[in-house]
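A protein chain is absent from this complex, but the other protein chains hold their places.
After this line comes chain A, so read on.
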Amino acid sequence: MEFDDKVPIYLQIKQVIYHEMVTGKLKPGEQLPAVRQLALDLTVNVNTVQRALGTMIAEGFLVSQRGRGNFVTEDQPKIATLKQQLVQEQLATVYHELHALNLSDDEIITSVQRYVQQRGNQDDSHLND
């Protein structure tokens, strides 16, 4: 796994795990690999993984069971809010970038709609290949 070395690694590890929770690759209640295994999988420092997991436990997205390991929360609404949060973050970036190109709010909506439509057509044509 390649990380951006300008951004704290523990934040990037959180993003990776959040992403897996939101997409369902990690299911509610599922056990995470052991800390050292995660460090190996991601090729990062064990303490950095520990720190990432620690903050996710504090935020309530992970539940730590003493002696048994760390588990994804079974609180589905909580995972839904996480998804909302990730979507918001992506939209905020796009919105900011398009505003920087002097697009009005209406123009942004129109161009996003047009993009999605064109993109959908492309994907359909791929399916028909």
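Throughout what follows, contacts are C-beta pairs under 8 Å (C-beta built on N, C-alpha and C of every residue); 3 or more make two chains touch, one makes a residue touch a chain; residues count from 1.
Heads up, the rule we're going with is that contacts and distances are computed from a predicted model.
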Name of the absent chain as recorded in UniProt (options "ABC-2 type transport system permease protein", "Ion-translocating oxidoreductase complex subunit B", "ABC transporter ATP-binding protein" or "Peptidase C39-like domain-containing protein"): "ABC transporter ATP-binding protein"
Absent-chain contact - pick from A:8, A:28 or A:54: A:8
Missing-partner contacts on chain A, residue numbers: 3-10, 36, 39-40, 43-48, 51
